[in-house]
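This report refers to the structure that appears directly beneath it.
The other protein chains are all here in position, but one chain of the complex has been omitted.
After this line comes subunit A, so read on.
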Amino acid sequence: MGHERVHLLKKIQEVEFAAVELQLFLDTHPQDQRALMEFNHYSRELMMLKQQFEMQYGPLLNFGFSPSQYPWRWIEGPWPWERQY
């Protein structure tokens, strides 16, 4: 189970990295249509991956951006800075 979680997390990190990179690029190239298309592609993929992750391993975002199952799953470890993460 730990392995699968890490694998899915890595996929999210990869896709989100592409989105971060494109976001910064678009900040200084707002009229680049190809970059914008790619950004929207990764944004959709990221949304799907995050939903998949959260259903199994709990919320990724605080303050209402991720729903939670019962009981409140936000407090579940491991936290990102921990070795078991």
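Heads up, the rule we're going with is that a contact is a pair of C-beta atoms (placed from the backbone, for glycine too) under 8 Å apart; a residue touches a chain by one contact, two chains touch by 3 or more; residues count from 1.
Throughout what follows, contacts and distances are computed from a predicted model.
Between the names "Manganese catalase family protein", "Multicomponent K+:H+ antiporter subunit E", "5-oxoprolinase" or "Multiple sugar transport system permease protein", the one given in UniProt for the chain missing from this structure view is "Manganese catalase family protein". Only one of A:His3, A:Arg34 or A:Arg83 touches the chain withheld from this view, namely A:Arg83. Although one chain is not displayed, subunit A still touches it through residues 9-10, 12-13, 16-17, 20-21, 23-25, 27-30, 59-63, 65, 74, 79-81, 83, 85.
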